[in-house]
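Below is one structure, written out as structure tokens; the observations come after it.
Heads up, one of the protein chains got dropped from this complex, but the rest are sitting where they should.
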Amino acid sequence: MLEAAQAAEPGRSLWQDAWARLRRNRMAVFGGAALIVIAGLSFFGPLLLSHSYEAQNLVLGAAPPSGEHLLGTDKLGRDQLARVLYGGRVSLLVGLAATAVSLTIGLLWGCTAGYLGGRVDAVMMRTVDILYALPFTIFVILLMTVFGRNFILLFVAIGAVEWLTMARIVRGQVLALKRQEFIEAAIALGLRKRRIIVRHMIPNVLGPVAVYTTLTIPAVMLLEAFLSFLGLGVQPPMSSWGLLIKEGAEMMEEAPWLLLYPAAFFTLTLFSLNFLGDGLRDALDVRASKD
Amino acid sequence: MALLEVSGLRTAFHTRDGVVRAVQDVSFRLERGDTLGIVGESGSGKSVACLSLLGLIPQPPGRIEAGKALFDGEDLLRSPEHALRRIRGRRIGMIFQDPMTSLNPYLTVEEQLVEPLLIHGIAGREAAAATALAALKEVGVPDAEARIRDYPHQFSGGMRQRVMIAMALIAKPDLLIADEPTTALDVTVQAQILELIEHEQSERRVAVILISHDLAVVAEVCDHVIVMYAGRVVESAPAATLFRAPRHPYTRALQLSRPALQAAGSELYTIPGMPPDLARPMSGCAFAPRCEFATGDCTRSEVRLEGVAPEHASACLRAQRGEIRVT
Partner (left out) sequence: MREPYLELRHVKTHFPIERGFLARHRVGAVKAVDGVTLTIAKGEVLGLVGESGCGKSTLARTILRLVPPTEGAVLLGGRNLADLAAEELRAARAGFQMIFQDPFASLNPRMTVHDTLAEAIQAHRSVAPAELSDEIASLLARVGLAARFSRKYPHEFSGGQRQRIAVARALAVRPGLIIADEPVSALDVSVQAQIINLLAQLTRELGLTMVFISHDLAVVRHLSHRIAVMYLGRIVELGPSAEVLERPLHPYTRALVSAAQLGDPDRKAARKRVLLAGDPPSPVNPPAGCAFHPRCAYAIEECSRIAPQFEAFRPGHEAACIRVRQINAL
């Protein structure tokens, strides 16, 4: 009966609904647009520039913005614009990668604990509680000291701390889902366990997870900035916004532009991610919407 | 002077998808000690109408567009917030459908019972505590001395609703509005709660507005009943009359849809069609598309609530003209 399929009116999924609501949220749209611009600049910008981020010009020293160096140069004469854009690459990459690490661990941990329940759940979540109590700074400093200042280790370390909250959120969602009648109905239908998890549980867990992920990225970036500020993170000649801010802070009085531009880029990115995250949360949670 | 006189109440919600006319031209009056029932299904506007009276509709997106609600001479719809606050809880008490979410889970029952007395300056702490205990006993909570210091989650649904009733009546208001007070409760508990409301009403001469989707619940407690559909009052009559001889097709349809305990027919009556979209403007009678008695006139003429018998008004054009007998 071909006509039945042809005549079927398309429905509007919850994702489509959420997307429509997100589009209407001006702050979220602004945040999203700003992110795209910054990411574009960071990843493709350095390719278009004539100066590299590490070429030193000791004669020039810390020079204010000019036609040649749009954002000035740092104390070693390196082009600040290139450094800021390149730093963007690093900061964003670290943000994304560390978040991916925390997402993976947290998702698996939370799903397992939530679905299995009972003693396994209790043990897994008490572990999370104990880890939460550990002072992060000391932990990372320890890691960095023992294993050396490895770039990859940096975002593993950050991710390894951030997964805790993700695990809690995922577990909470799974617990709430388990009690939903459509999961019972799926079991009653005689569906296989794998199918229930893949088709019924995971799609319904993704909402809050997506929101939290967009809010984890700025937290991670701040963490990286903090580490770099302490000298434990990214090492020069590589730059990240955190490192640039540290260098800029040291020369704040003589060369304020060294602090101003990285800080501005960083702040703008954090704001954008937060607006986007907020917008996502409002879009996905119908009850929280303000209209 | 009537205790409460509502005339021409009109409340609408201005949403992204259009203006939803939740309440259109609703009028009723209540004397001291009267009991009025408001019956309607979801979307009929019965709750919105009463929430509008107490200024409990969020504005925006809601807006009270017209009407008067004279409570002892004072127009509630035009009163400033501070005046309304003095009335809420003190002169008008309200109880809601779900006692779990309408009681504060972080405060003991005693604290919640005592609160209206303290904030309205009716009694000092000591006297208020004594009054609270007496109120809890009066609504039939067993072992009240011990239970008064319990938290809401330690009570069952029926007991929580009793606590709510005690709270609503503790400041001795003139009017009690009960919005679906028994819908979330078991049938035997429902009977008890209705009995309690009736008892309180006759003991204290409190006027009661009872809102429900269940015609039987309302007819049990109230002297007079109004039926609402799509934001309008479609019938208004004494309870017994409404139960035995309604004069509006919708009221009749409501009665018929409810399976009776005595009859086991082969098929239940169902109201054809669907409730109307309140965001779209309607002409004529809102029920006409689903009504078995509808004629062309019904969708064209202006429909108004008019008396068809002493104390009995119907908004059905054909019933008004005497063209049909609904029962």
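Order as written gives the chain letters A and B; numbering starts at 1 within each chain.
Throughout what follows, contacts are C-beta pairs under 8 Å (C-beta built on N, C-alpha and C of every residue); 3 or more make two chains touch, one makes a residue touch a chain.
Quantities reported herein were computed from a predicted structural model and do not represent experimental measurements.
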item: Visible contact partners (per top-of-document touch definition) of the missing chain; value: A, B
item: Omitted-chain contact residue, chosen from A:125, A:191 or A:260; value: A:191
item: Selected residue (touches chain absent from view) among B:29, B:172 or B:213; value: B:213
item: Contact residue for the chain not shown (choose from B:36, B:92, B:136 or B:253); value: B:253
item: Footprint left on chain B by the chain that the document does not show; value: 41-42, 142, 156-159, 186-192, 194-195, 213-220, 239-240, 243-244, 253-254, 257-262, 264-265, 267-271, 274
item: Those residues of chain A which, in the complete complex, touch the missing chain; value: 1, 4-5, 7-15, 119, 122, 180-182, 184-192, 195, 199-200, 203-204
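The rule is simple: only the chains that are shown with their structure count from here on.
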item: Between chain B and chain A, distance of the C-alpha-averaged centres to the nearest whole Å; value: 50
